[in-house]
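Removed: one protein chain of the complex. Kept in place: all other protein chains.
Chain IDs A and B follow the sequence of writing; residue 1 opens each chain.
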Amino acid sequence: MTDTLFPAATGTMGQPERRYEAREKVTGSAAYASDVKLARTAHAYLVTSSIGRGRLQSFDLTAARALPGVIDILTHETIGDEIRQTPSIYGGGYMADTLRPLGSAEIAHWGQPVAMVVAETYEAAREAANLVVVSYAAEVAPVAGMGSSVATGQALDPMGFAVGDFDTAYRTANVTVDANYTTPAQHQNPMELFATQCVWEAGRLTVHEPSQYVNNVKFGLAAQLGLDPSRIRVISTYVGGAFGAKGFLTHRTALVAVAARRIGRPVKLVPTRAQGFTVSGYRAETRHHVQLAATQDGRLTALRHEGWEVTSRADTVAMGAVSMTARLYACPNITARVNVVAADRSTPGFMRAPGEMPYAFAMETALDELAHKLQMDPVALRRVNDTQTEPVGGLPYTSRSLMLCFDTAAAAFGWQGRPSEPATMRDGDWQVGWGCATAFYPTHAGNSAARVRLSADGRVHVESAGHELGQGMYTMMAQVAAEELGVPIAQVTVALGDTDLPPAVVAGGSSSTASVAPAIMAACDAIRRRLGIATGVPADVMPAMEASGLGTIEEFTEVRAHGTAPDSLRGLYRGMALPAGGVHLPDRVQFALGAQFVEVRVHRRTREIRVPRVIGAFAAGRIINPRTAHGQLVGGMIWGIGSALHEHSEIDTRNASYINANLADYLVPVNADVADVQAIMVEEEDRLVNRAGVKGVGEIGVVGVAAAISNAIFHATGIRVRDLPIRIEHLM
Amino acid sequence: MSDSERKTEPVSKRRRNFLIGSAMTGVVPVIGWAGQAQATTQAAPVDARAALNVALRVNGRLHQVQVDARMTLLDALREEIGLTGAKKGCDHGQCGACTVLVDGRRELACLTLAVAAQGREVVTIEGLAAPDGTLHPMQEAFVAQDAFQCGYCTPGQILSAISCVHEGHATSPDQVREYMSGNLCRCAAYPNIVAAVLQASQQMGD
C-alpha cells in the first residue's frame, strides 16, 4: 500500500509513520471506557435539573423505586456526606467546577445532575430516571447569558494590561477601526459520550473514563472521597475525542464511584448526548470591542482589545486571549481588558483553541476592516506590522515564521491578483470572495515523566500517563523512542492513559507531544549513559546492549518544563501538571503561527454560503509525524469552518437551557460540508521551546478560519458580518 | 433474510372480525416471554419491560440473549453479546457511530430494537477481518489513508463505507462525500475518509 497523501521523510522522527494503534481502531478492538466489560455491572442514569436557577423542594421516588430492577437512587438527600466539597481547578483544586456533586438543594444551572438512578439494566435505569418526580421551589428567572438585560460585566484586572498611550494615539490617528464582535456558546461534542465505569475491589477503586488527564481524576477523586490516592487507579487507554471536554474532573465520576461502593457492584454511566451539554464545560459566548489605529502606510499605532466572556456564578472562568491578540503585531500603544459576565449556567471550560478562536475572530476581522479602509492588501498589512519582538513586554519570539506562512499559503491559494474592491468577483449566480487571517497558538509544555525499558532482544517499551486523544500520541512516542535508541519502530511498544504509569501533563493546550517527548528522550539518554553511548547523536544502542550482557535496562525520568515553578515537579505526582509557556514566560514568548486563506461563494439570491477551499500554512516547530500532524491541522481547519458557519449552542432564555442539545440541531461539519481543505507545514526549527523542538499542532488549525471566512464574505458581498456563526440571514 | 430464523411461538387464535384481508395469512410471530414458552395476546397488563429471549445472528454466529423489549440492537451487541465495536455516539440516529450491516445494508443499531433484528443477518466491525487476521480492503484503506484520529466513529465509518461501495455510491469524491455524510467524524478526518473509500472501492471492485 502506498501513502499518496504523505511524502516520505528521512529519520524516524519526521516520518509519516502509520498509527501505532491503527489495527485496533479499524477492527473495533480498541476498548474505550464504556467498552470495558466488568462482571455484574449495574447501569446508572442521570436526572438533571429542568430549571435554570432555584432550589429543589422534594423528590418523589416512589414510582421510580417501585420499578423492577431499580437498585439505588442517589439524590442530595440520600447520598449522605460521601462526597466532600473540593475546589475547582480555578481555585487550586481538581474539579471542572466548584459545585459539590449532589451537594445541596441549590440549583445553579439547567442540566445540573440532581439524581442518579442505578438499576440492573440500562432500560430500567432510564425509565426510572424518567419516573423520578422533582419538585422545585424558589424558581428564579435565570440570567441566561450575555444578552440578559440584568447581566453585568466584571473586569478581571489581572488579565488586563497597557503599554504606551492608547487614547492619544487613537485620537490622533489617520485611520481607525472601531467595531464590536460576538461569538456564541459552543460545545465540543466529542463523538464518545462522557462514560464512566467504576469498580471497587478490596477497598481499591478502578475508574474507566475517557480523560485528558487521568491523574487529575485520580487525585481529585481521592480528595472528594477522602481516600488515599494510592487506592485509586484511572484508566483511559483510548479517548474517543476530547477537544477540551475531558480535561478535568466532573460531577459524574464521584457519583458513579459512590454508587458502586454503595451497591457493592461495578456501575456504568453513559450520559446522553443532551446531558453531555452540561456534564462538562463548553466554550462560553464572548463579546469583543476592538479599536485599531494606523498610519496611512498601515503601521499600527494603537490597538485596543476588550473582551467579555460568560461565566458561571460559581466560578470565574475567562480565556482572556487578549494576551495573545495584543502580542501578534508591532504596535506602540496597546490596551487590553477582559471582563466576565456571571450567568446561571454551568461553568464554562476548554474547547479546542478555547480563547484563541473567538479572540482571533475579533482581532483578525478588525484587521481586515483596517486593510479595507487603508485600501491595502490584507497580507501586506500583516507584513508591515510583522515583528520578532512582542510589543507588550518587548520579549523575543523563540521563532516566528508568520510571513513565510502567509507567502506559502498565498502562493498555494493563488492570492495574487485578488481585486481589492469587495463584491467584484462573480461566477454565475454566485458571488465569490477571498479572505485571509493569521493563525496563532501559544506553545506550551508541562512537567512529565516517562519510563523506557530496553530488552536484550531489542524490544523497547515506553510508559507514560500521557493520553491518546486521536492526535497520534502512541505513534509519536514510539517514534521518539525508536529514534533515540536507534531501533526500528516496529520493536517499540507504548503504554499511555493509566495512572499506574509515570505521570504526565494534562493533554491540553496542544502540549502533550512537547511535554512527553522530552521525558522519553531523557529516559533514553539515561539508558544510553548506562551503556556508555553518547547522548544527542544518532546511534543504534543494540551492539552496546549486547555487549553489556544485561537482560533489560529500565529508566524513569522526570522533566520540568521551561517556565514551571522550581518546585512544580511535586505537582506532577499530585495531578497538578499544567502547561506553562506561551505568553507567560519571563524571558520570551512562544507561538506557533500560521496563515489561513479561504474562498467563499454566496448565492446572489438565497445567500447560501459555500466554502469551496481553505488553505492554511503553519509553522509549528518540529513535526514528529507529518501524517498525524496533517490530520490535526486539517481537522482543526474544518472545526474553523464549523465555528464560522454552523456551531452554536442556542439558549432558551426562560430557563437558560440549550435548545439544540443534540447532533441533529447542533451542527458539526459533515463530510459533504468539506470540500478542499489543505494544510501546508512550513519548515521551522526552534531549539528553544523544548528539547523536542515541538510547538504543537492540536489547536492552531482552528484559529483564524472564522475570521478568514468572514473576511472572504465581505470580499464577496461587501457585507461585514461581526457575529458568529455567520448565517444566511446576515447576508440578506 | 431467512424465514426459518423468524419462527417463533404461535399465539392464540381468538381473533377475527377483519373487514379486509379476511383470510389469515399465517401465524403471528410474537416473541416469547422469558421463562414462558407460550405467550398470548390476552395477557392483561402490558409489560413493556418484560425480558425476551431473542436469537440474534451476528457475524455468522447465532447468539441467544435475554433482552428488555426496549433494548436497542446497539445495546444488545455491546452489553449482551460483548461486541463493543459498534459505538454509542448519540443513541438517536444522528451520528452514525453505531452503523452495522443488516441483511447487507447499512443501518443504525441505535434505531433498531434488538427483538426486531431477529431473523436478520447482522455484521459488525468485528466480523470484517478474515479469520487469519487479514484486514478487509476498507479497513486497510482506512489505515493507509489515515482516515481516523480518535477512532471512535471509525467502525461505523468503515461499515458505512463498505455499503457505500456496494451501493455503487463511491464513483467520485463528491458522491462519496454525500453518501458518507450520515457518519459524523468530530476529528474531521473527512478528506482522508473520502480517499480511503475511493481507494478501497477499486480493490473491492471484485
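One rule holds for everything that comes next: a contact is a pair of C-beta atoms (placed from the backbone, for glycine too) under 8 Å apart; a residue touches a chain by one contact, two chains touch by 3 or more.
By definition in this document, contacts and distances are computed from a predicted model.
Remark: of the listed names "Fibronectin type-III domain-containing protein", "FAD binding domain-containing protein", "Putative ABC transport system permease protein" or "NADH-quinone oxidoreductase subunit H", the one matching the undisplayed chain in UniProt is "FAD binding domain-containing protein". From the options A:400, A:646 or A:695, the residue with contact to the unseen chain in the full assembly is A:646. Touching the chain that is not shown, out of B:96, B:127 or B:155: B:96 (per the contact rule at the top).
Contact with the chain that does not appear here is found for just one residue of A:35, A:97 or A:127, A:127.
Interface residues of subunit A with the unshown chain, by the touch rule above, are 123, 126-127, 129-130, 272, 603, 605-606, 608, 610, 645-646, 650, 659-660, 662, 664-665, 667, 669-673, 727-729, 732. Although one chain is hidden here, its contacts on subunit B can still be listed: residues 6, 15, 17-31, 33, 39, 41, 43, 46-50, 52, 69-70, 72, 91-94, 96, 99, 105-108, 110-113, 115-116, 160, 163-164, 167, 169, 178-179, 181-183.
Note that in this section only the chains that are shown with their structure count from here on.
Per-chain CA centroids place subunit A at a distance of 33 Å from subunit B. Across the complex, subunit B meets subunit A through its residues 49, 68, 70-71, 75, 78-79, 82-92, 94-95, 97, 124-126, 128-129, 135, 139-140, 142-146, 148-155, 158, 176-178, 180-181, 183-195.
By the touch rule above, subunit A contacts subunit B in their complex via residues 1-6, 18-19, 21-32, 34-35, 37, 67-69, 121-124, 127, 188-193, 238-243, 270, 272-273, 469-472, 627-628, 630-632, 634-636, 638-639, 662-664, 668-674, 677.
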